[in-house]
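All protein chains of the complex are present and in place, except for one that has been dropped.
First chain written, first letter: the chains are A and B, and each begins at residue 1.
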Amino acid sequence: MSFLGTLVGVVIPYVAAFIFVVGVLYRVFQWSKCAVPFNITTTSGQQYSLPWLNRTFMDRFDSPYTGWETAVRMLMEVFLFRSLWKNVRYELPGQTAVSTKWLWLFGLMFHWSLLTVLIRHFRFFLEPVPWFVTAITRLDGFIEVHLSWFQPHVVNIMVTGLLLLIALLYLLIRRIAFPKERTFSLPSDYIALFLLLGVVVTGLLMRYVIPVNVTEVKMLAQGLLAFNPPSNLDLHWLFMLHLLFVSTLLAYFPFSKLMHSAGIFFSPTRNMPNNPRAKRHINPWNYPVKGVDWDEFYENFKDDLDELENMGYVVKPEEV
Amino acid sequence: MSEQKFEDLEKFEIRQQFGNWRELLKPTTEMRKGYYSYAALLRDQEYLNLPYPREWNTLDEDWKLPPNWKEIIINKMDELRRKYRSFQVFMDICVRCGACADKCHYYIGTGDPKNMPVVRAELLRSIYRKYFTKSGKVFGEYAGARELTEDVIKEWFLYYFQCSECRRCSVFCPYGIDTAEITMLARELLASIGISQRFTLISAAACVRTGNHLGLNPGGVVNSIQYAVDDIKEITGVDIEVPVNKKGAEILFVTPSGDYFAQPHWFTFMGYLMIFHELGLDYTMSTYAAEGGNFGFFHSFEVAKKINQKIYKEAKRLGVKWILGGECGHMWRIKHQYMATYADDTYDDALKVLEEPVNPITGTVFENASSTKMVHILEFLADILKHKKLKIDKSRNDHLRVTHHDSCNIARGMGLLEEPRFVLKSVCNYYYDMPDHAIREKSYCCGSGAGLLADELFELRMRGGMPRAMAVKYVHEKYGVNHVTAACAIDRAAIPTLLQYWKLPVQMGGVTELVANAMVMKGESERDTDLRGNPLGEYLEVEV
Partner (left out) sequence: MRAPLIAVLLIFIGFFFFPYFYNTAVGQLGASLPELQKPLGEQCIEDPNWMSENHMVLLKDWRDNVIRKGIRTYISDTYGTEYNISTYTCFECHTSKAEFCDKCHAYTGVKPNCWDCHVYPELLEQYK
């Protein structure tokens, strides 16, 4: 392989993967080391109190009382974006809020597509390729289309690849076109989107426009995995570009907001049950603070309190 | 429909401002009337032993910060990020999706982008990035980081006292990022260099000294109860006795001190006393723990703990079996999520006398309060009403069309949503919910929580309360609602003003008031008015 090929195909991926693994573990352990002083669940549904009170099925997970209910709440956040599902938009002229699910839709579309695409990429990393990877790929590509202006033949469209692009474009456009979103978007928000777009666009180009030799790609992946990178490959420039985007994204990951993927599991408003009155939460760094105790209070208000004693500690209506 | 009313309200306009990230990184220090809080009084700072006590003024150029203030802030931040996982995680994982942006009632009402929860957090996050993250150190403002300057401190004081810690944004955030938590920590940081808000500190200092936020001496509390029993006798003809500081009672009753004094609270207070009398409850009130709320919670961990300890101490001293809490918002956020955690030995000490709460009238065990031993009055009343232990004449509330305002803290910090509705439906014939986006966990704040009830923040409060007022207006126009209930003392202080400002002919009160209204007492005289003196029967026209 050429010098550039070795750099982009071997050195950079190794460095990026190293930064990714060490960085993510470092961040995760750092979070884990922080104390959780209080149980600050955000309750989004009826609490468990009197057993006969109307508590809907979803209330159990929006305001979980037990451990498994909390786990289901977390799973719903991670896999279904439950909180985002509730999104509303406030309309000033009508002074009302209406349900809006676009962000939920495109957000969910992006994340599920990304997961499917990642699983599809397992075909390069796993040998032999297991049945579920092939099955997901077939399912994903069950649509065959023929667009004569684009391709002379019928091709299988990988739905998630295109959804990924559509969702990313929406997420980008909303930051540019919507005034509120434009106001608070930082450069780092765009960087993450551009890196992902780079990965997705080069990937789609390889699939639909400029095919590359996938056996070589797999040989590279297998060699990297075994810490024995092959030296005889002639990798396509487009694949190199794809790999470069992926490596950059991996190395950028631990320092960026992309850590939300791990962080959501640590969010104390979501991962704790709403039972602090039934089970006392202990603050590990709690320390005593001196207040005014009864004796001091009594000294300060002796006259008032003695008079109350004379009344027999009871207040009665005045005799008219 | 609403635009017309807007014109009536003099000069009311929501100026929606948009900008970009560079503008947001520049600190806003313009102190506009109605939006900035007054500086704490020296006497309160000294009384509470706060660091760097001094006289200073928000409008002054020089806030007389301690010489090494920057170092203190950075060190405190480092300490807090280790002490609060919420802080570090919330600083790190926000993706700025914007789901929270128009959930904040202050943003809706002011149009100021720095009132979007994401940007409010960003005010602190930009500093965190600069001093605690690699990317912020290397890339500076391109990573959204900025230098800590005195202007940043002023901006914090301005905007972290424009957040009522209502947690509405946290419900919608896909990661549960809770701006209330961020605001609390930012206030903790400010407190570490001697910057506190006047209103919270007056109340907190009063509470430490006298046992209640209003600063009533024990004699004042007793007098207040005296007036209440006199009023009750006048209206119902029933003689009731209220035990105060009575040792050996079964239940200690604790309620926010606003109930002893302030206007619409008063009827709720009478309500408690009438119901306890009618049930023959063995309870006592206390002059030492005469306050359920805790304004220290809006200042710092230490002041909150100072105030919080009284209830368990008093429970132990009086030897009660469990504690019943009145209608209050932030009080219940604390009682539910913080109380037993704050308390160290005082809790263990109190456990010597406290037992798992059991309703003496119905025998119901309050399993969900088995550790803290503290039961919400609405849980208690729901249980009582379910077992039909009170004689209720619903028609006594027929002059009212009732709606319920879910107070932020008990809706999103506790999950008490069905109890008030069950209670209200058991005692009123006409109950209507506000639209879905304004109730339950999506409830809008009254605009005055977390120390923002201060007079100097009037404009902010009225703007922040706009979504709530508009939801009330909707049910008023649709169903003729003329009475809003809320189980929160701050609401009872804030909402009447709010309704007046928005020119809504609706009155406001606690939930228990309506229960007492409808309750038929043993030996009562003929009733032709409710507790407020309004005639029964005819639909009540409330004056604007």
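Just so we're on the same page, a contact is a pair of C-beta atoms (placed from the backbone, for glycine too) under 8 Å apart; a residue touches a chain by one contact, two chains touch by 3 or more.
As the structure is a prediction and not an experimental result, all values here were calculated from the model.
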Based on the whole assembly, the unshown chain contacts which displayed chains?
A
Candidates B:Lys70, B:Arg85, B:Lys154 or B:His476 - the one touching the absent chain:
B:Arg85
Please identify which residue in A:Pro179, A:Pro211, A:Pro288 or A:Gly312 touches the non-displayed chain.
A:Pro211
Counting contacts across the full complex, list the positions on subunit A that touch the omitted chain.
20-21, 24-25, 28-29, 31-32, 36, 118, 122-130, 133-134, 137-138, 152-154, 211-215, 217-219, 222-223, 225-226, 228, 230, 262, 265-266, 268, 271
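Simple rule for what comes next: only the chains that are shown with their structure count from here on.
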Whole-Å gap separating subunit A and subunit B, where each centre is the average of the chain's CA atoms
32
In their shared complex, at which residues does subunit A touch subunit B?
27, 30-31, 33-50, 52-55, 59, 62-63, 65, 77, 81, 83-84, 86-90, 92-98, 103, 107, 174, 178-189, 255-257, 259-260, 263-264, 266-270, 274-283, 285-294, 297, 300-301, 303-305, 307-308, 311, 313-318
